[in-house]
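Working notes, beginning with the structure itself.
Here the complex is missing a single protein chain, while all its other protein chains stay put.
Order as written gives the chain letters A, B and C; numbering starts at 1 within each chain.
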Amino acid sequence: MDLTPRPIADAESRAQRQRRRWVPIVIVALALAAGGVVVTQFLTSAIDYYCNVDEVGVRDGCVGQRRIRVQGIVLENSLQQADGVTEFMMSFNNKTLQVRYQGDPGGVFQECIPVVAHGRVVDGIFDSDRIEVKHTNQYVEKNKSRFDEATKETAACSQSPE
Amino acid sequence: MTSRMQTARRVSVAVARKDLRIEWNSKVLLNQVAPFSLVIMIMFAFALDNEGILQRVAPGLLWLATLFSMLVIVQRSFAVETADGALDALRVAGTEPVGIFIGKSLALMVQLFALELMLLAIALVLYTVEPTAMGYAETFATMAVATIGLGFVGTLYGGLGAGARGRETLLPLLLLPAVAPVLIGATRATEAAFGSGGAQSSEGWPWIGLLAVFAGVFGAVGALAFGPMIEE
Amino acid sequence: MTTTQTTATPATQKLGIATTLALIFLLFSGLIFSAEDVVQGSTVRIMYVHVPSIWVAYLAFALTAICSAVYLSNRSRSLIWDRFAGAAAEIGVLFVAVSLVTGSLWGRLTWGTFWVWDARLTSTAFLFITYVGYLAVRRLGGTFRQRARRSAVMALLAVLEIPLVHFSVNLWRTLHQKASIADPNAKVKLDGFMLFTLFWGLISFTMLFVWLLIHRQRLMALEDAVQDQGLDLAIQQRRTEAGR
Partner (left out) sequence: METVVELSGVVAVLSSFPALAGIDLAVQRGEIVLLHGPNGAGKTSVLRVCAGLLPIERGEGSVMGVNLRTQRESVRERVGLLGHSNGLYLELTVAQNVAFWASAVGASSQEVALAMQQMKIDGRLADIKASQLSAGQRRRCALASLMVRRASLWLLDEPHAGLDTAGQDEFDAILRTAVNSGATVIFASHETQRSRSLATRVIRVEGGLISGGES
């Protein structure tokens, strides 16, 4: 058998080696850019945690009989609690939705605050089994607001939702 | 340049054929991994059998079972390389590491896809899932794209841990965080395909796009990094 | 020699004292001087630990990536970059954990639940497990250079998650609120002394991070040096086997 050392493929030039290193890096960069587009443009409705009240029955992923999460502000003077059932009106963008919830919502649940309710729309009423309070990114000192307690009562509900 | 690429292609074909031939000769996938994943699927059914929960979470269980089985396949894929010093011999054969990476990835993808088909059949029977024709198309698309990504990641991380002490315990810790995006994306896409929990089939395609991106990123990163990763 | 018994130098001792004082002041400022929030009450005080913690984690992981890139691009492949990368990642994982724990306590009190799977919390959990995996890669064994090369590649990939985590609240609707001060086109949404306390927290936690980082890096350098000194000794011993 012929055992002459097998000739070696020509060594690459430096430029070729450099170029070969760049190809995968460019692919990674392109793929990441594509990923950014997919995630921000096409997946928003899938990744969004909730539908707003005005989108129920309208937006993709907020329609039908399926379980959804709805965000809105608890309307002033709409809160009624009796026999472990909490009922209130939730509003967003001039649309309102009636919510019925079994049990006592936790956290800092109160009127004039944005909340996220989990559940289904049954006969026009949102039947919820879980409520989370959505805190805004506003922080207001209590001591300071004590001076204008009167204005707070009326102003709090008008605080701009996100 | 072309000769390098030809070498890489030749090596990748040789390695992929070799790995599949080893599987064909030893039937580990058929005799050990497939029964293992079948048992996982049945155990899920035992644990979650009430009021349609199983139907709703079927896509997630399908992909969890795939990932667990994949750990076994990857482990095995590199155990045959290190058992008799073959990985050293491969490195010293001057074979382009890219070729080894692609070859082993391809073999892993073929095995994974076969396994996923079996798991899908089990899910249809045990979890009473009934996709539409469109749903089937979406399911197969999800499987194809997710499998490519899993093949690349599995090979990259399998190679990383190939020589290490205690790799049996380390591999899950390395690999599972890395494949978390596949679990999320593939599960969502399959939910859309199965219509689980009222999901619409149109909601699945963006997730398949995300899976494709994942496959692209790890294919390129693996091509770049696999060589240095298996070096001493 | 005293220098071999401690990783401190006069400079880091001063930094350590300054950090301690800053943290003590943060304690008073956060727990006593600052006011309660109208809605949250005292719960708001968790913010003074929660936000600085995740800030330190971002900083640490960014530093890990930068050091890894320098390590890979530098021809000399100096291991000091690898040690800084590793030290920063360890501290970063610790502070993500602090941020997750404080965050879920706050969530329980404010939202009414410890955890939800919205985009911010999911991506943060993902960030956490990725860097736990990074630390696992560093413990794979092998030579220093192997460790450095493997972990550097991973660090460069993992750092891409940080913008995803940070901007998740702007990209998607999340239960988690948006940034109150780091939002460029919005006015600051914190009342005066709260804002001051938060800033103070950011500063003192950053000092803590730098102090920890320097010490951890020096400790790692000492460990490596022990091994290196051992190598010289071992080579001598090895040569005596040959009768020289």
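The working rule: a residue touches a chain if its C-beta (ideal position, glycine included) is under 8 Å from a C-beta of that chain, and two chains touch if they have at least 3 such contacts.
Computed from a predicted model, the values in this text were never measured in an experiment.
**Student:** The chain left out here touches which displayed chains?
**Tutor:** Counting the whole assembly, the omitted chain is in touch with A, B, C.
**Student:** Of C:11, C:32 or C:235, which residue touches the hidden chain?
**Tutor:** C:235
**Student:** Taking the full complex into account, what residues of subunit B touch the chain not shown?
**Tutor:** 7, 10-11, 13-15, 17-18, 21-22, 25-26, 80, 83-86, 88-95, 227, 231-232
**Student:** Residue-wise, where is subunit C in contact with the chain that is not depicted?
**Tutor:** Looking at subunit C, the ones touching the missing chain are residues 141-143, 145, 227, 230-231, 234-235, 238-244.
**Student:** Against the chain that's been left off, what residues of subunit A make contact? List them.
**Tutor:** The list for subunit A reads 1-6, 8-9, 11.
The rule we apply is simple: only the chains that are shown with their structure count from here on.
**Student:** What is the distance, in whole Å, between the centres of subunit B and subunit C, each centre taken as the mean of its C-alpha atoms?
**Tutor:** 32
**Student:** Can you work out the whole-Å distance between the CA centroids of subunit A and subunit C?
**Tutor:** Roughly 27 Å separates the two chain centres.
**Student:** Tell me, which residues of subunit C touch at least two other chains?
**Tutor:** Residues: none.
**Student:** Give me the residues of subunit B that touch two or more other chains.
**Tutor:** Residue numbers touching two or more other chains: 221.
**Student:** Give every residue of subunit C touching subunit A within the complex, in rising order.
**Tutor:** 34-41, 43-44, 47, 108-113, 116, 118-119, 160, 164, 171-175, 177-180, 183, 189-194
**Student:** Would you tell me which residues of subunit A are touching subunit C in their complex?
**Tutor:** 32, 39-40, 44, 47-50, 71, 105-110, 113, 116, 130-145, 152, 162
**Student:** Along subunit B, where are the residues that touch subunit C in the complex?
**Tutor:** 160-161, 163-165, 170, 173-174, 176-178, 180-181, 221, 225, 228-229, 231-232
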